[in-house]
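Below is one structure, written out as structure tokens; the observations come after it.
Here the complex is missing a single protein chain, while all its other protein chains stay put.
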Amino acid sequence: MRAIVIHAPRDLRVENLPLDEIGPGDVRVRIEAGGICGSDLHYYHHGGFGAVRIKEPMVLGHEVSGIVDAVGAEVSRVAAGQRVSVSPSRPCGACRYCQEGRQNHCLDMRFYGSAMRFPHVQGAFRQVLVASEAQCHPVPGELTAGEAAMAEPLAVCLHAARRARPLLGRRVLVTGSGPIGALSIIAARRAGAAEIVATDVAEAPLAAARTVGADRTINIASEPDALVPYGADKGFFDVLIEASGNAQALIGALAALRPGAVIVQLGLGGDVTLPINTIVAKEIELRGTFRFHEEFGLAVELMAKRLVDVRPLLTATLPFEQAVEAFDLASDRTRAMKVQLAFA
Amino acid sequence: MRAIVIHAPRDLRVENLPLDEIGPGDVRVRIEAGGICGSDLHYYHHGGFGAVRIKEPMVLGHEVSGIVDAVGAEVSRVAAGQRVSVSPSRPCGACRYCQEGRQNHCLDMRFYGSAMRFPHVQGAFRQVLVASEAQCHPVPGELTAGEAAMAEPLAVCLHAARRARPLLGRRVLVTGSGPIGALSIIAARRAGAAEIVATDVAEAPLAAARTVGADRTINIASEPDALVPYGADKGFFDVLIEASGNAQALIGALAALRPGAVIVQLGLGGDVTLPINTIVAKEIELRGTFRFHEEFGLAVELMAKRLVDVRPLLTATLPFEQAVEAFDLASDRTRAMKVQLAFA
Amino acid sequence: MRAIVIHAPRDLRVENLPLDEIGPGDVRVRIEAGGICGSDLHYYHHGGFGAVRIKEPMVLGHEVSGIVDAVGAEVSRVAAGQRVSVSPSRPCGACRYCQEGRQNHCLDMRFYGSAMRFPHVQGAFRQVLVASEAQCHPVPGELTAGEAAMAEPLAVCLHAARRARPLLGRRVLVTGSGPIGALSIIAARRAGAAEIVATDVAEAPLAAARTVGADRTINIASEPDALVPYGADKGFFDVLIEASGNAQALIGALAALRPGAVIVQLGLGGDVTLPINTIVAKEIELRGTFRFHEEFGLAVELMAKRLVDVRPLLTATLPFEQAVEAFDLASDRTRAMKVQLAFA
Partner (left out) sequence: MRAIVIHAPRDLRVENLPLDEIGPGDVRVRIEAGGICGSDLHYYHHGGFGAVRIKEPMVLGHEVSGIVDAVGAEVSRVAAGQRVSVSPSRPCGACRYCQEGRQNHCLDMRFYGSAMRFPHVQGAFRQVLVASEAQCHPVPGELTAGEAAMAEPLAVCLHAARRARPLLGRRVLVTGSGPIGALSIIAARRAGAAEIVATDVAEAPLAAARTVGADRTINIASEPDALVPYGADKGFFDVLIEASGNAQALIGALAALRPGAVIVQLGLGGDVTLPINTIVAKEIELRGTFRFHEEFGLAVELMAKRLVDVRPLLTATLPFEQAVEAFDLASDRTRAMKVQLAFA
């Protein structure tokens, strides 16, 4: 079996890997599609982010779908031949956070392709993947392998939408219109947002944002004052979904937020210097959002029913052997939204 | 009538002022007690805070109580001879925020002793004050004038407690144990917090914190690592009430907060540099809290029923003619919690 | 001017009425379309419902749209020639509920065509209506008069959807698929419900329910056990929107609700005998929902952006002179969803 392994910044290799054993509760999946995520790119370019750094070779990837190849003796919900979307998240189920229903904060989480713990949890960019039954979500025939592989980033954005206040009828600003920003627009629209304005510093993502439902897009680089009118009478937006990871995007949006507005912070970045007096005087709420739990199944379901449509975001699919080229394409925001690898 | 007027940083004067007219909906109050607040001290030492600066002489003070002297023809809920606590807050009632029940964000707010708008709203450190009936809350005979004058800062802290999640059974960390921190302890305890830990860098406020109900106090200057054990298993506290305005207090507490914890930010300060990746990965919520609305009446009621007791926080009362001395005493955290002025 | 007046049960007349004066803050509207609502039918058939009874002749109607004919001197947001949807709701703005942002509970509410107070508030089924500016919501040209007149019942259902928990990803059961049930399906879908099952005892409303987005419909008269499988493992649905006003619908659905489920009760009826032990043991929440406030503007906006589409529910439009025929048609659930009157 071949897999895509990061060894060091800019040192990405396609290598042989032994097949994993299949236990009684496991499912073996022949991977079809794998999407390249921002964190994959962080490992690729910088070897990690913040305190999270690769300390040993690690298979990348956590947005995958495939065809079930074999199942263990105790597996009942999934059968060979089915297309499945595979969640990269495997919480322990027993720790205090799992028992509170907050599995995304599991004390013993195993999440594909993450260097948060050591030894690292190896990722899913591989030809054959063995996962637990609970990670495998059957996908109806209407969905392509590429769409099925979008369940993970869509789940992240559905979770983020839930971390905001109820969105029905709300006015939402999305800063950063890359894949996560665009999926957040889709999630906010599905959740009933009445008005969605999206910003970015590049034209290509803004065009994608319009395609998936933004009412208005603003190139904040070329129109730096475009948010100013939204600041009248103490602000306009009920919710800011911050998907750029850029401190300036967050700070530049504060004046446009109504008192009591909620900021959902999706974007990772370094430190952010906040004007705390504004946060206080406007009673703004800044809420981090991290991964997902039950939203993975929800992502599959909403796509299956065509209640959301992620296809406009699928820029290109390259053979996995061209992983380096694919990673470079995915890194170019002027050309690419979501880039996926084909493993079959 | 004499009043206490700030002209410039460190230039505080006791001056004559003409009496105000009393309209049909107004109440004239002979002020008995006035508490010196942190914002009064900011005007006194620095001429303001952030973008808020005195541009003309301004009577200070917004924590006052007194005896009703006369009432306008339309006043029915208050009568001459009654002791009242006077709210410094006069929202317009008609703007969109007032119509949403968010009067603390009123677009046309008049708040005593505030330089936020120009001309400034003159304050309540004066011998005779004319207020609207809605601002005057009758106080039962058991409460002293000094206690009655504590309604305003207590209301701020009750509002902050409501801005947190429901506190029954929660573990609460309070950073900064000055008057606002101590009143936050009182509010959190009244709201059912199971465990309250308070920090400060001085001993005197920590002693006061213990008196009003903190289960444990930590001098973070002499015990800089005392919060470390609370960081086990991703954190311990459900809520942080940040009442110091010190960026280091906020940042130093993050590791001790459980995933999903709420930070209620009361303290004003300058910019704060936040590690945004921690906010994201732990899904922390940072919520500003600003002033109060219906909590003013609640503060009076809870004190009147002795469901809260603010008396341990009343350090000293000085004649208003010694305003400068009182302001200097109030500025010394090693000697003073709440310092009040006597006007009668 | 002609208007439709109820005098007694089954005594509905088209009568002459004098024109109202137009004040400085008022808007005069030539009514185009008026939808017949369930409460109109209650007045028509029974003279009212519960304790609410007509005690004097009353113009019916509260779902109307039209063309602005003239505006008072102080009106700025609306101009002659514009199509507007007119909200029947006129809260006082000053009472304690209005000041809490709960205008639908205003102590001095004036709501068109309602016998709740005496003298009754006359209704909007008339050729010319004078309303306050705040009641008039401009409608974009793409919307027909009939759609514009749907803003009111849609607002009721958007308010109901907000009274439920956040609906993104939730499983929703709607009992009663008449106009209000069908609009609730539309609202729940817009708010992100993942699965919507609708019930009724007649085929026609179920067909409409499918058209507007129900995933499954159940004729509970012909398939009385169809909900039984949803009762496995203590229940399936997160939310029940009860739009039938039929006690049996509510009670028959309890077993299919998950622990902690929310019932939003829209349907009016008489007394309901509830098995309180089931409510307790499953910790079910039964929430009444009543009218709307800001959701009226939201209804117009969502229709204008085609984020919801109410057109499948517009069964028929009759000239207002045929009011009796129209009321009879609207009373026949096997033939009609929404029946509207044309006034121009």
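Each chain carries a letter (A, B and C) given by its place in the written order, and its residues are counted from 1.
In the analysis below, contacts are C-beta pairs under 8 Å (C-beta built on N, C-alpha and C of every residue); 3 or more make two chains touch, one makes a residue touch a chain.
A quick note: this is a predicted structure, and the numbers were derived from the prediction, not measured.
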Of B:23, B:140 or B:166, the residue touching the omitted chain is B:166
Residue ranges of subunit C at the interface with the undisplayed chain = 49-50, 96-97, 102, 104-105, 107, 163, 233-234, 245, 247, 259-260, 265-290
Sites on subunit A contacted by the missing partner chain, in the whole complex = 93-94, 98-103
Sites on subunit B contacted by the missing partner chain, in the whole complex | 158, 161-162, 166-169, 187, 189-192, 194-195, 215, 294-295, 298, 301-302, 305, 307
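The rule is short, and it goes like this: only the chains that are shown with their structure count from here on.
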Roughly how many whole angstrom separate the Cα centroids of subunit A and subunit C?
-> 39
Got the subunit A residues that touch at least 2 other chains?
-> none
